[in-house]
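My structure is below; once you've seen it, I'll send some questions.
Part of the complex only, each chain left as placed.
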Amino acid sequence: MKRLFLTAQAAAFACLLSAQAQEKKDYPQPEPMRPGMSEYWTPQPKVVAPGDIKQAGAPSDAIVLFDGKDLSAWTNADGGKAEWTVKGGVMTVDKSKGDILTRQKFGSFQLHLEWCVPKGITGESQARGNSGVFLQDMYEVQILDCYGNETYVNGMTGSIYKQTPPLANAMRAPGEWNVYDIIYTAPIFKEDGTYLYRPFVTVIQNGIVIQNHTEIQGTTEYIGFPRTVKHGDGPIRLQSHGDPSQPISFRNIWIRPL
Amino acid sequence: MKRLFLTAQAAAFACLLSAQAQEKKDYPQPEPMRPGMSEYWTPQPKVVAPGDIKQAGAPSDAIVLFDGKDLSAWTNADGGKAEWTVKGGVMTVDKSKGDILTRQKFGSFQLHLEWCVPKGITGESQARGNSGVFLQDMYEVQILDCYGNETYVNGMTGSIYKQTPPLANAMRAPGEWNVYDIIYTAPIFKEDGTYLYRPFVTVIQNGIVIQNHTEIQGTTEYIGFPRTVKHGDGPIRLQSHGDPSQPISFRNIWIRPL
């Protein structure tokens, strides 16, 4: 017979089954409880209607950041009009226009976005479909065509850039759409500007967990160590980076503040 | 002009921009670095081919626990043959046969499963489409028809049963399929049987985050406080619980050890 070793800690109570317990049978036991003592009815969580998954539909409480029609939720890096190309429900980087950022700022959130590099894309390592999504405009989750394209692992698709490699290479081929589902917990700073709690992120690419509640060390620097920069809510930034002749595209972008 | 207050901690280095920094300009600065110093190429993560999301397809490295054909990956609670009904790519609870468990045991994992209560289901509160998925056979993520059906919130669909309510009620209507994507981190125990690190779980229902790296307090007891029970790897258990005349069904179940 399987004998479990039961013990107790922190709001967890023991029912000792072993011989040891019998020796100590003179200790009082916790008084018995009834089921209704551990049932509470309020507050009832909000009702959120799911989207149609096959259509990448947003849940009913999501803020739609790109619905295929226009870039009204975005600005360029100077706060002016975002001018990437919009066509056929898809927006495509225009490298002459630089990065784009959401008008709205966010703390912790769930973010959905889809991206695609053109079929027949060329280039190697970082020079192939390079872009990125910056959480709170501070921390980059890398976007890159890593389908049959090796690079430094902390710069792969789904890496926390120059920090943590993804758990897997979950790429779809060029011309196919990749899906990112990102769960982000914003950092908490002490008054002196250092982290009390660093940011955390979970990234699911095409249904595969590639970052599992990964602690972000600091800013995602191209050169040198991560830095600690005190900040509050911030926008989502999409990076204009790759070869302008074979630009990356995005679609179906929505976010749910958590 | 926006002035960031930069400071530094733990592998994070400061570039002070402020007047304060100018007063202290006699302190040495870290030596400059080059990009290639923070790029590493090994080990390359494994390549995992995504499934077809529209078909709920499993990633290439997943262990398929139910592919619609048979229950060969499962046993009943006594270790014998699992005897729920299999028909049309779907398995359905047979309450006379009790719970079923995977033959294989797991530590940390990513689990995908889909479940559906019959259209026209009746009953109230907990008496309506009740089931559950037990992680490592210890910790229950509740399954219940909460579509227009209130119950105690720490017993709702997606709750850590009798512990933590879901962040949202993300139900689809009876007759429609609900999707659970569960990311589970197994606990670590000290030698004395208490938790060094408790288990954690993220649950996404129908694309909506309903548990966000929630710490599981201990076992999910119907009566009383969570308990601490030392354990190792364990199977996935699906609960046979509800009204036998309107049984719950499951499909597309796969798991990826993490």
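We just call them A and B in the order they show up, numbering each chain from 1.
Heads up, the rule we're going with is that contacts are C-beta pairs under 8 Å (C-beta built on N, C-alpha and C of every residue); 3 or more make two chains touch, one makes a residue touch a chain.
Predicted, not measured: the structure shown is a model, and the values here were computed from it.
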item	value
Total identical subunits in the assembly as filed, 2 in place	4
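The rule we apply is simple: only the chains that are shown with their structure count from here on.
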item	value
Between chain B and chain A, distance of the C-alpha-averaged centres to the nearest whole Å	16
Sites on chain A touched by chain B in the complex	4-15, 30, 32-35, 37-48, 50-51, 53-54, 59, 61, 110, 112, 150-156, 162, 165-172, 179, 181, 183, 185, 192-195, 200, 202, 204-209, 212-213, 217-219, 221-231, 256, 258
